[in-house]
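One chain of protein is taken out of this complex; the other chains stay put.
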Amino acid sequence: MADEMPSDLDIDAAAGDAPLLELTGLDVRFDTPDGEIHAVRGIDLALNPGETLAVVGESGSGKSQTMMAAMGLLARNGRVAGSVRYRGREILGLPSRALDEIRGARIAMIFQEPMTSLDPLYTIGSQLAEPLARHKRLGARAARERAVELLALVGIPDPERRLRAYPHELSGGQRQRVMIAMALAAEPDVLIADEPTTALDVTVQAQIIELLRSLQRRFRMGIVFITHDLGLARHFADRVAVMRYGQVVEEGPASQVLSRPAHDYTRMLLASEPSGTKAPPPEDAPVVLEAQGLDVTFHIGGGWLAGPPLEIHAVDRVSLTLKRGQTIGIVGESGSGKSTLGRALIRLIDGKGDIRLFGRPVGELDAAGLRALRRQVQIVFQDPYGSLSPRMTVGEIVSEGLRVHEPELDARSRERQVIAALEDVTLDPALRNRYPHEFSGGQRQRIAIARALILKPRVLVLDEPTSALDRSVQKGIVELLRRLQREHGLSYLFISHDLSVVRALSDWIMVMRRGQLVEAGPTEDVYEAPAAAYTRELIAAAYGLSDREQAGRR
Amino acid sequence: MIRYVLRRLLTAIPTLFLIVTLSFFLLRVAPGGPFSQERGLSPEVKANLERVYQLDAPLWRQYLNYLADLLHGNFGPSYNLPDFTVADLFRVGLPVSVQLGASALILALVLGSVLGIVAALRQNRAGDYAVVALATAGSTIPTFVIAPLYQLVFALTLAWVPVAGWGGGAFINKIGPVLTLALPQIAIVARLMRGAMIEALRANHIRTARALGLGGWSVVVRHALRGALLPIISYAGPAAAALLTGSVVVETVFAIPGVGRYFVDAALNRDYTLVMGTVVVIAVFVIVFNLIVDLLYALVDPRVRYD
């Protein structure tokens, strides 16, 4: 480790052809109560000036921890070994005071969670001023002026006024822009972006990527782009490193790695991009579920002395017809009302409007009628960690519906049905005495599907069932859903923000925005020739056919 | 903001009314009366006394009378300390109790916070364990153990301080009562602050600050501490109300002429007016400090908005 502090001159002299950032034999371990976890296993990576290096991998591949370790940001229980050089100078193991001369000033990092990455208690202006004061030694007035410039640079409208705003007053995309502005405050030459767009809606995602790209050209930064999304890597990166189990399995130019992969794992990742299409059900297929002018309004706040409540129109006069064997994909960004629509259709949320199941209205059902409805219509949720009761065994979870609807069943036949349901979703029935926390995300989602299917419903509402899963796991669930639909003649309402999954699974698509239906039609027609401008924007953003004009706007 | 304060004060009125009503009837339903325990009181004298104090009127009448008096700021006479009105007792005693309580509160907040921050920054190291052990001790050893132990060691054995007495408010007389009052609070504040700081240091925005090279004290003080103050503030409100209205144990052991002593005796002797007066005073303190807490909250956390 270098003891002598090279002056700025040395750094610039070394800048020629040496990599900006070079990791050699980087190794990260975590001590946990359940033993040691070897998260990163001796990897080598290098970033050249002006280059974008995408580090791709699924969750648990160690891609984030690699960069956290390089920045000296590991959690307390982490240990790191190897070497991290910035312009030839060793920075691993530097005391934090010395490291703080480099972090933020030379190498900056931005994170996935725009909601929590900014301090909620300070204004944007005050947070932007901090790195300026620290690294640029700017006074209050100068920092303020520079902050306005930075906000303008990252495309925040009305930057003067926005300086006084608090993070919670900004949208997710704007917060991520502020985060980028803070990172750029000291004009670093390396930017590490850890899944910077994952928590954002696709249209916002496209804008942020476009912003990063233009800033990179302007400042000739090297960018390390950590992502799970191969599509993003393909559009954004010059070079790609694929990580798995803490190792780099393949590295090379983006075009080569992502079109002619050498390693099986990369091939598998590429193959797990959703593919295939769904044929529409026969014309004369019976209508299963039907809704006319469905309307859901939420009342927020209000009460004695607090004034009238705030009214939010979550679903605004939406109609749909679901046939036997059909899959309707409902797409939209967060807040579009797509989940509310799904829940209102199965009466988990009360709405106004006419809902018919097999031609019978379900809007005014009493408790008994509602129970009968529950048998026919089931739901699978997004979060495989939150949707299984943590204190029940898998067997108990899957059999809960039977206890309600077939209380006369004895324990043995209930057990038999649980085994069958688990086998149906290709889970080992021997595991039915285990608890949810012992399963992976994909396995949990299969358990949730088994729980819904044990009652042999006719309609399944799938609320983002694949959104929390890695692509390779997602692929398994998509195939499972296809098979189950074929075998049981199910009808699906598939709710998702992920356009490629929806395209692969559904034969009819509904696009929603702010509670209203923007467009509906056969999937391929809508994807090939979207009628509404919003749909076009959505598809452009999702498939990276980015239209400058649209992406640069806002 | 001003509208919010007004609205809160307005909603306090029904709360206070309910508390007064509840306490009034609870107190009256309880067996016994203010003059039933005094020995040698002939039935005539007792009846006489009750007539003087209008205790022979129907209960609802007495209740309405009391409410009317209360509205005029009249807490009535004390039955068991017949030379004083309840207001007199508070006028003399409350400043003493408030003085002690405020000193203890400030001591607890400052010292407790410092200990808690130190522990959080040294998490799972010797300093942390020391603070945790101290905090556990502070919150488990009852005041009625600490107070006599303090007297035993510092007054009787070492003779550094007087055993008891107010001494006209001399500093040396206040050390014992303030320490005894503060110790459990120091412990609780230290624990709260430790937990809050650990939580705050884990926040994502702290990671952001570190990643941008803003390490060191800026992170601890500017970003972590401000967030960690919130639980301390919500604790300090009720604690202040409790401390400022006096403590039975401390005032009895150290012979302090505050208002804390009255309550237990008054309740046991059915000194109705004195009990009611204390209940009202405590309730007002609780309501006011809860309001202050909410206002401080809005000051620290911009996400909290009252309008």
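Labels A and B are assigned to the chains in the order they are written; within every chain, residues are numbered from 1.
The rule is short, and it goes like this: a residue touches a chain if its C-beta (ideal position, glycine included) is under 8 Å from a C-beta of that chain, and two chains touch if they have at least 3 such contacts.
In the analysis below, contacts and distances are computed from a predicted model.
Not shown: a single chain whose UniProt protein name, out of "PF07287 protein", "Polysulphide reductase, NrfD", "NADH-quinone oxidoreductase subunit K" or "Oligopeptide transport system permease protein OppC", is "Oligopeptide transport system permease protein OppC".
When the full complex is taken into account, the listed residue touching the unshown chain is A:438, out of A:160, A:187, A:311 or A:438.
The chain omitted from view is touched by exactly one of A:263, A:356, A:405 or A:456, namely A:405.
Of the candidate positions A:146, A:213 or A:228, contact with the hidden chain is made by A:228. In the complete assembly, the contact with the undisplayed chain comes from A:468, out of A:468, A:511 or A:542.
Interface residues of subunit A facing the missing partner chain: 30, 32-33, 37-39, 58-65, 68, 75, 77, 112, 194-195, 198, 228, 245-246, 303, 343, 346, 348, 370-371, 374-375, 377-379, 381-383, 386-394, 400-401, 404-405, 428, 430-435, 437-438, 440, 442-443, 448, 451, 455, 468-470.
On the side of subunit B, the interface with the absent chain consists of residues 15, 18-19, 22-23, 26-27, 30-32, 136-137, 139-142, 144-145, 147-149, 151-152, 156-157, 202, 207, 248-249, 253, 263-264, 267-268, 275, 278-279, 282-283, 286-287, using the contact rule stated above.
As a working rule, only the chains that are shown with their structure count from here on.
Centroids built from CA atoms put subunit B at 49 Å from subunit A. Subunit B makes touch with subunit A in their complex at residues 7, 10-11, 123, 203-205, 207-216, 218, 222-223, 226-227, 300-303. Here subunit A touches subunit B in the complex through residues 71, 73, 76, 96-97, 99-105, 108-111, 113, 116-123, 130-131, 134-135, 166, 168, 179, 182-183, 185-186, 305, going by the rule given at the top.
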